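Sharing a structure below in structure tokens format, with a few things to ask.
Of the protein chains in this complex, all but one are displayed in their positions.
Then we have chain A:
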């Protein structure tokens, strides 16, 4: 009896130390904001893991990768959440990430998922969002947008995944003609922000007529604010697809906990939080389906996407073209 109590004591004590385990997730700013998925995700995972989940906002998606590269093997991150397929090849090259090891997940993505290092948690199409009470006929393609005198806010492709997505969108749609499109767009661009939050905030404050965001963004205004005034402009070129992913850091001290988080990420608990907090399509449709309002969203007729390796190959050249065209 005495021994079993001691044994129980040891078990409890070790459970108590396990309690203090901390899992650090680097992610983008809007994910950790009060209205983003962060608070609900933290609560749901902590209830399950009996650990402390620390979500750290580190700028926007592309800045995330830069930060992990700067920190190298000394990074404090166990998980990096918020890269996308335009960055996964570059991220894999750093050697800082481990294989995800999650098998048999039935993803509901517009593409086949074969990456064994990065695991998707949501997806969406990039689109320009406008106020339909102010603009009755939005531009139907990039050329019309460039010809108009509409003012737009975009994000920096070096720090932000939507910014990089736009770079890839124009490249995928126009190829060698891309620099000309950027030059034409140059006088429409009010400013280039470091991240998505700032750009979208500026648009909502009336600083710009249109902002680069997602076809799912109007759902936020519709569902959370009962405001139907925001729409995504359908573009004839098709819309570039974004699949947002996470991965485990290879040097993590909490490997098992990190694996548990990755498994949690594709579970119903996580996925059901995503649509109405991150305002993206879930990577695995929750049991209850998509929330009401999502059926009103624009569905692009054509999805554009570079495979991860191609995106990596295109990035540097496209970025130089972008810098140059916009600096003229």
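Note that a residue touches a chain if its C-beta (ideal position, glycine included) is under 8 Å from a C-beta of that chain, and two chains touch if they have at least 3 such contacts; residues count from 1.
Definition applied: contacts and distances are computed from a predicted model.
K.L.:
UniProt names the one chain left off this complex as which of "MoxR family ATPase", "Aspartate carbamoyltransferase", "ABC transporter permease" or "(R)-2-hydroxyisocaproyl-CoA dehydratase activator protein"?
P.N.:
"ABC transporter permease"
K.L.:
In the complete assembly, which of A:82, A:124 or A:195 touches the absent chain?
P.N.:
A:195
K.L.:
Using the definition of touch stated at the top, determine which of A:56, A:99 or A:140 touches the missing chain.
P.N.:
Considering all chains, including the one not shown, the answer is A:56.
K.L.:
Using the touch rule from the top, list residues of chain A that touch the missing partner.
P.N.:
Against the left-out chain, chain A lists 29-30, 33, 56-59, 62-63, 66-67, 69-72, 74, 151, 156, 158-159, 186, 189-195, 197-198, 200-202, 205-207, 320, 322-324, 326-328.
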